[in-house]
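Take this structure first; my questions come after.
Removed from the display is one protein chain of the complex; every other protein chain stays in position.
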Amino acid sequence: MNKIFQKEFSLVPRSRGFHLITDEIVDNIPELSEITVGILYIFIKHTSASLTINENADSTVRADFMTHFNSMVPEGKSSYKHNSEGPDDMPAHLKTALLDTSLQIPITSGRLNLGTWQGIYLCEHRNKGGSRKLILTAIGN
Amino acid sequence: MNKIFQKEFSLVPRSRGFHLITDEIVDNIPELSEITVGILYIFIKHTSASLTINENADSTVRADFMTHFNSMVPEGKSSYKHNSEGPDDMPAHLKTALLDTSLQIPITSGRLNLGTWQGIYLCEHRNKGGSRKLILTAIGN
Partner (left out) sequence: MNKIFQKEFSLVPRSRGFHLITDEIVDNIPELSEITVGILYIFIKHTSASLTINENADSTVRADFMTHFNSMVPEGKSSYKHNSEGPDDMPAHLKTALLDTSLQIPITSGRLNLGTWQGIYLCEHRNKGGSRKLILTAIGN
């Protein structure tokens, strides 16, 4: 029987923007250390916040992500029909689709096998998104 | 031995646009009920239609997706070299890359563990895409 672990938990709330959450994820699944070879799946249960993997060192990268996505998917376009939940809502749905609702990261020797510069981002697209629910599922030997 | 189920099937054809297909997917894999903890993988075998997870309630969200992606990846750009299959073809390839060719959804207690507002979208980018083939693979205990 292979090992499967699954955890559902809520992230600490973050402000609108892009935030490094690698450590918070690893802290929530200590069972990673029991898996020699496998995959960690990270799933966010929301449609106005998303995930991605990107540069973990220079915080200006995350600032530039915020600027770029706000420009690429602007608020207040007259073409939006779905606007009853505020001007940040429909752009949040579109940004979620352009980024990721789930991530898959290899597990090797009990640890996430990320590249040197890779970190996990929470992409919070709402002005007041609150606490976001994640499901972690680790499968392996 | 963990459980692995795999099904290949064709979706009911849809018109160009974004369509909720959560129920059609679940109906095609009744074996989900046999998995306590695991992952469902959904893979689309095409390069001009794609998948994403987004808001499942208000149909104007799906209409706004259509408008946004048509604007973000316009037809008829003079820079396109690949235009022998019609003006909707090269934009369809690019939209497919911006959205998802595969989805991964946690399975918990025999059901997809989606957030309250999450539904699975077929993103049909061709004017006459026809019936699209999916592969469902469920892995778990």
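Read from first to last, the chains carry the letters A and B; within each, the first residue is number 1.
As a working rule, a contact is a pair of C-beta atoms (placed from the backbone, for glycine too) under 8 Å apart; a residue touches a chain by one contact, two chains touch by 3 or more.
Bear in mind that the values here come from a model prediction, so they are computed numbers and not experimental data.
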item: For chain A, the residues touching the chain missing from this view; value: 1-2, 37-39, 52-55, 58, 60-61, 63-65, 67-68, 71-72, 98-99, 103-106, 108, 113-118, 139-141
item: Chain not shown, touching residues in chain B; value: 1-2, 4, 6, 8, 41, 43-47, 72-73, 79-82, 90, 93-94, 96-98, 101-102, 104, 133, 135, 137, 139
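Note that only the chains that are shown with their structure count from here on.
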item: Between chain A and chain B, centroid-to-centroid distance (C-alpha), Å; value: 20
